[in-house]
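Okay, so here's the structure we're looking at.
Removed: one protein chain of the complex. Kept in place: all other protein chains.
We call the chains A, B and C, going by the order they appear; numbering starts again at 1 in every chain.
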Amino acid sequence: MVVNDVIPLAVVLLSVTVAAIIFPLPQRLNRLRSAVNLAGAVVKLALVVLLVPPVVTEGARPEFAVPFLPTGTGDPISLVLRVDPLALFFAGLSAVLWLLTTVYAIGYLRGTAYQSRFFGFFSLCVAATVGISFSGNLITFLVFYELLTLVTYPLVAHWGDEKSLKAARLYMRYALGGGVAVLVGVVWLTMEAGPADFAEGGAADVAEFASHSPTAAVIIFALLVGGLGVKSALVPLHSWLPAAMVAPAPVSALLHAVAVVKAGVFGIVRVVDDVYGIEVAWDLGVLTPLLVVASVTVIYGSYQALRQTEIKRRLAFSTVSQVSYVVLGVTMFSMAGTAGGVAHLVHQGIMKITLFFCAGLFAESMGAHKISDLRGAGQRMPWTSAAFTVGAFGMIGLPPTAGFISKWQLGLGALESPHPWVLVVLVVSSLLNAAYFLPVVYTLWFGDQHDAAFTSGHEPRLLLVPALCTAGFTLIVGLGASLPFSPLEISRLIAEGVFS
Amino acid sequence: MTFTQFSLGALALLPLLAAALTMLLPHPVRRALGVLVALLVAGFTAPVLGSVTSGELTELVLGGFDAPLGIHLRGDGLAAVFLGVTSLVGVVVTGYAAVLPKSTGAHLSATSWVTSHPGFWPLWLGCWSGLNAVYLSGDLFNLYVSLELVGLTAVALVAVGGQSAWEPALRYLFIAVLGSLMFLAGVGLLAAVTGTLDLHQTRSQLDELEDPTLPLLALTLITVGLAMKVALLPMHRWLVPAHSAAPSAVSPILSGVVIKAALVVLLRCWLWALPAVPGMQWLAWLLGGLGVAAVLVGSVLALRQDRLKPLVAYSTVAQIGYWFVAFPLLLHGEHDGAPLGSGAYNGLVALAAGHAIAKAGLFTAAGFLKDRCGTDKMSALRGAGAHHPVLILAMGMCAVGLLGLPISLGFTGKWQLATAAVGAEQWWVLLVVAAGTLLSAAYLLRGIAPLLLQAEVPENAPAAGPVRGRERLGEIAVLIFGVATIGTGLLGAWLGDLLEVGAWW
Amino acid sequence: MLMAVGLAAPVVLAAIIALAGLLSPQGALRLRRGATVLSPVTVVPAAALTLLSPDAEWQAPWLLFGTVFSLDPAARALTLIAALLYGGALVAVGWLKTKDAERGSGALSGFLLVCFTGNIGTYWAADVVSFYLTFAVMSFSAAGLVIHYRHQRARRATRIYLVMSVFSETAILAGLLLTAGAGGYLVAEAPAAVASSDHTGLIVVLLLIGFGVKAGTVPLHVWLPLAHPAAPPAASAVLSGAMVKAGLVGWIRFLPLGQGPGDVPAGHVLLALALLGAFAAVVIGVLQQDPKVVLAYSTISQMGFMTCLVAVAMLNPSAAGAASAAAVLYAVHHGLAKGALFLGVPVVKHYGSGRTGVLVTVGMVGAALAVAGAPLTSGAYGKYVSKEAVEGISVMGLGLAELLPLVAVGSTLLLMRFGWVISRADRAAPRPPDGELLSWLAVCAAGVTVPWAAGLWWLPAAGEFSWTATALWDASWPILLGLAAGAVAWWAARRRLAPAWLRADGTTVQPGDLVVAEESLLTGAWKRTSRGVELAHRGSAAVLQGGAAAARGAAARSRRGIARAESTVDSWEGSGVVILVLTATAVVAVVVWGGGVR
Partner (left out) sequence: MVSVDTISWYLLVSTVMIIFGTVRLLLVRDLLARLIALDVTGIGVLLALVALAARSESSDPVLQALVITGLVIAVAFTGLGAVLIRRIEGLREDGGGGDRS
């Protein structure tokens, strides 16, 4: 147990250490930098995996706390790192995807400038993500959440041209605005109900607070979710996400699949399930409005995606739409729905990262940025195209991909819940998803060959392997959805905890 | 006399002696001596911090004179925090100045202007001595004297910056003296009423007093006078030129610690010297209102600057506002058993301490860039970060502190301020904190983002020249500030414990 | 276990064909050719399963949401014909390859293999998720068959096919979700669950639409006449022979047949659409020139016939068992016969003259007679049991049992048209008999025997053929009528009695008849919605921008104001005045008010 307690801290510090080692490395030491990066990623994954058996099967909750903020009453508020299944779930996702993204980024950025800076912040970004996932209370969450905002700024601005800086500024503006809203919410809630340690089924203090001053509880909920909604790109707070597409492809992958958007939506899950508790939130009547917002986001994001002609922008709007599935699942107030939403947290991650990896590959090898540029890519870059196809099918929700699993689970959840109309949202969104992804797949495989314009079609191995891995995961996670320790099974476990 | 007590005395006197000594020495030796003294001072700070951490209040009566006239040094929580911060800033800035003498100003040698100014060393050491004395003083008399020492040396330090710095220095001088005169008048009034200058004795004397008018008048004079020295809006106008025109090694001292000296004096007067006098809240609200205005106006003005150092200086104006926003909350009672006043006070101190480190870092960086590129116009600094990744990283870390994002003392302070405000149901504070955070993000981004541009660094620009080893060392100074900004953020709880020692409540 | 092998073997082989790309170009070519030639073997496990273990079951609780596949009589019969058809198609394709080195890299075989897995999977699936999985696999891999030639027509057909498939899949997904939500996760429990669900009507409509696309129900049939001629003949054979039956199977599996009171409105609508399809397809079909288009319309007509049976099962719960068994039997018969006709198209081209010509003609005529339902053929059996099943149902005063034989008249006409068209088609130089011919012959032979065997031994619910003269006459008169009508039509055409606009070359009514209308309807609807959304979007953006501009203006004004104020304090005197005023105010306020506050 004692050893386990240290692991959460070790995982966070590991990435920080990696960053600290990488920052001062001179540009030319590519090998060393890559080695440190990969070693860090592998060790991190190993540590997270080490936590799975005790947490999931034995029900242990390794915890590490350090006093952080003084309070008037003596007991300081602590920074708490605690591992529960949901935390492990998210950390596992980020650990796996970080490893792959690191490999990809090493290949992608080969020969460009400022790599040490990039990888340094990259590691910090993951440190923040792991911190977010292991956070044991709202303050800790807030700390890492803001840290994430800060360390992603240099990544978005990485290319250092006017456009990147503008996008980064927009991102910063949105993210900080959201961060401030969260801060105010957390301060208020902490003052009223203590530091609000995350607890399965909701914190008791918060429940009591909500029972005697429901109005304040609703306002705090709105502040928290509104702030988190910025990062999770809920409409109308989503504009930063498509703009941030100017960043290098690994960063987009990170933003969309591993870290930023996920952090926001993970936060919403935490607030609904582990701070307020879903019963309390339901009684307060805050779930339905959020559900409606999520529904609008799902549809609107798909609609916007349909209108885009650039690959990356289409993917970005697709993220807007897809991430809200998680919110949809969590707020529909049914156990199956929560399980589906939580599972989609992982499913969306692996599918979307596949797509971004592939988009980056297309852009790198063929210079393809618009969908029409992809004509005939299936012939020249068959592996990339295959991976993209798997990802796209996942996004549409075709079996046997991971996307189908979450969609099905969410559909069942909707039918169990008091809001069966959500099924209509799911169906319409499936149609729209198909409408904007199938043409891409069609263009890839069956489009007319382009003329001499794009001749090359090299698929660099460092970029290809991660894409194939995630595509493989998409299928494996989908096919093996009922295996023990599969995302779906773990999210069912989590959902049971939520409704216990 | 224990070693801790000895340390108290040494902290106040050692730099002063060293300052006197340096005046007799040639320039290179001054640098070496300066670094030595800085390290010694830091060394003497450690036992004080240690004893305060263990909950002890160390006191020293110098020269055998006891209250009311003696030199009475008290190493309490407030003193310890600011001693620690000042030592940190002092050591790093001293090192920076020793490595890059260019940053110490410019002087006229025979016929031409030479960069580096030997006068920097005695002035800075003298200033440091004054600062330490301000923190440690347990009586109003010493507070006054040491504050004047700080003021005098600070004005001279600005003037060291060369021609362009003389006028700002003079303006600073007038305000500083006027402020101290008001302070003096207030102290005089208090002394006339109580017959003593010792903080504790004053407080107990005033407790028995029936008519609060005179203490209140005294407090008003003291407050206005010190607010001038702190540069609370709208009495901030001297600060911007003075801090911008000062040499690179001086601006961080001025913005980082010198204005904190006046703040400490203000806190001593409000919280230690005076009991809760009815009518005080009016003054507190006035300060709070000005604080809000300072946060907003300072940020907006920072946003309009096109040069880096004035931008950073206006950022100081804005940050000063936060400290005063806390004043109305200082007088509040309890909420759920948690004393709100102490929460606000903790927040204020954390904000000020965090600001000291972060702002010192940012000003060092700005000065560094100005020295290197010959200008601090932001349009000319585009892409300057290309050769200084470490510098940019460090600036970013300092910016975190100024923004009040976790992990930094700025966050700790804002958190405590905000919780105290929620407890007191002063919701406007939350709005101010939120608006201030966003505005400061805007101006800091405006300051730092252009440096990140990688596109066009003209070949012949000074920024494109090779970076010397010494300059790399200078960057390390900023990095230390950056790391310290983040690192101290973890010390929030410890800071709270420290401030318990010798607190007024 | 054999079941798992049956499902996995084709997929594995398809994967090998795909992964061959890892090798050098030569190696890839060699491996792919080998795999293609070998591919027909992969249908053997499935075929063996139908013969050896009639109630096989395979459970994989770890797969998806827990997967169960099992074999029932209907699945058994359909699987067998699927195996035969796909086997035949694969042989034909594989043989073609070695000779002509057909373009593509085994892609056609690969898609056929995946399609086969999906197809038999839909028959075997015993839970809704695996049904949906296999159905989707089948639908989307079929797109690869349709687009194979990549010419303009194939592309258009594929696009339309894909769009309709997406609609179909979505409707099915929603329907199956509702079914599962109502407790019908297992197929065996699904009809009861649907019947007892709160949303029975909705589920039924969704399923009718979803499977209707596949089963070619009017007006969702439009992809059929486009896809069939575009696809290679082997692919058309499986499309028409096996795949469209998956829709039928879907209905039989999930619709609440035999449950509740029957006589539901949806049943009436379905019946009307089915009859419309059965007859209208004839009219449009005879006006076509491409033999495969004619066959496609024949399929639509025949599927209309089978859909009638499903509708009857919906309307008359007591006849549900017999009707659906009849539908399956009819599907078995039609699958083989129609498959034989489609496979025969290139066979006629390649072997239609010379020594093999007689054989080919016999086979084709036999298959055509079977489709038309001539006595002694499997078609007569299918039609007989169907007629028995629909006894007692009437439409607009006409007994269904009297109406259905008229479909055979239509079929006869269509097939005469087909024979006419194909007899006029170009012939290639005669070839010696090879795999293509042999596989076709095998399918023809199976078409003669398998439906009888399946009907007698595997589908007892469908009833037996009664070898009476009445029954034989019932089977014969529609064909004779059809022949007569055909003769009249031919005579009229010779004498140019037909109006000028009526031309039998596919120009009067384009293949795909309603597709243009539906397309424009759909695009129009999309345009209107998207315009609406766009307007709303722009409007909200304008409001937002207006708000943002106003806020920016206000911010700029306040910034300017602040800057002006700052410039006043900039001068010494300015700041002096401010300090003075402030000090005075503070002193006065505090002393006066503070003093008075006590």
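Convention: contacts are C-beta pairs under 8 Å (C-beta built on N, C-alpha and C of every residue); 3 or more make two chains touch, one makes a residue touch a chain.
Model, not experiment: these values are computed from the prediction.
Although it is left out of the displayed model, the omitted chain contacts the following shown chains in the full complex: B, C.
Contact with the undisplayed chain is limited, among C:L52, C:A428, C:V488 or C:L580, to C:L580. Summary of contacts with the chain left out: across B:A46, B:V61, B:V114 or B:L170, the touching residue is B:L170. For the chain left out of this panel, the touching residue among B:L13, B:V61 or B:A185 is B:A185. Only one of B:Q5, B:S116, B:T196 or B:Q426 touches the absent chain when the whole complex is considered: B:T196. For chain B, the residues touching the chain absent from view are 68-69, 141, 144-145, 148, 151-152, 155-156, 159, 163-164, 166-167, 169-171, 173-174, 176-178, 180-181, 184-185, 187-189, 191-192, 195-197. By the touch rule set out above, chain C reaches the unshown chain at residues 570-573, 575-577, 579-580, 583.
Definition applied: only the chains that are shown with their structure count from here on.
Comparing the centres of all chains, each the average of its CA atoms, the largest separation from chain B belongs to C. Among the chains in view, A has its Cα centre nearest the centre of the complete protein Cα set.
One finds 37 Å separating the Cα centroids of chain A and chain C.
Taking each chain's centre as the average of its CA atoms, chain B and chain C sit 77 Å apart. Chain A and chain B have CA centres that are 41 Å apart.
Residue positions of chain B in touch with at least two other chains are not found. Against chain C, in their complex, chain A makes its touches with residues 236, 303, 382, 386, 397-400, 404-405, 407-408, 411-412, 415-416, 423, 427, 430-431, 434-435, 438, 442, 446, 478-483.
For chain B in complex with chain C, the residues that touch the partner chain are 171, 182, 212-213, 216-217, 219-221, 223-224, 228, 234-235, 237-238, 277-280, 282-283, 286, 297, 300-301, 303-304.
Remark: chain C residues 558-559, 562-563, 565-566, 569-570, 572, 575, 578-579, 582-583, 586-587, 589-591, 593-595, 597-598 touch chain B in the complex.
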